[in-house]
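Missing here is one protein chain; the remaining ones are kept as they sit in the complex.
Right, chain A next:
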Amino acid sequence: MAEQKEPVTGIKSPVYLHYRFTAGKAPTRFLTRLKEGVLTGQRCPRCSNVYIPPRGSCPACGVATEEEVTLGNKATVQSFTIVSIPIPGNIIEPPYVVANLVLDGANIAFIHLLSECVNEEIHIGQRVQAVWKPSEEWDYAMDNILYFKPLDEPDVPVDQIGHIPISGWRS
């Protein structure tokens, strides 16, 4: 009988591939404005939903989105979680808050961090505002916004989240 060999558990294979990535027409417009400190979305010509960040299509209707909508810095909490465990590779110290936020004037949430808040008091419908990095540090990146912080404004009823005009929330 042949001698039992140690199992081969790995080989070295020099696999690296280089790509010249392009974001696409719609994401490029979004990222260019983001670097200027402005959040923008795109409106679907069929269902009128405003998407941020835009990808150039309305994924619900399957049609191209062209109209650009300048959005503000205020948003509403649609959902949130308090992360109490460290995530490998993540430099943020737990516990911290990750939230689905809907910007005023947008209909679809995006995900960002909440801070400058009492974690236990975060709730759905809460009003929050973006806290930007110093402008000299702005890049083509969502972390131009460090986090969102609570605003002293009345809560938004759940059924009205995602239906607030760009001009803001008035209860």
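Keep this in mind: a residue touches a chain if its C-beta (ideal position, glycine included) is under 8 Å from a C-beta of that chain, and two chains touch if they have at least 3 such contacts; residues count from 1.
Following the convention adopted for this analysis, contacts and distances are computed from a predicted model.
Between the listed names "Sigma-70 family RNA polymerase sigma factor", "Phosphate ABC transporter ATP-binding protein", "Lipid-transfer protein" or "Symporter", the UniProt record for the complex's undisplayed chain reads "Lipid-transfer protein". Among A:S57, A:N73 or A:N119, the one in contact with the hidden chain is A:S57. Considering the complete assembly, chain A touches the hidden chain via residues 11-15, 17-28, 55-64.
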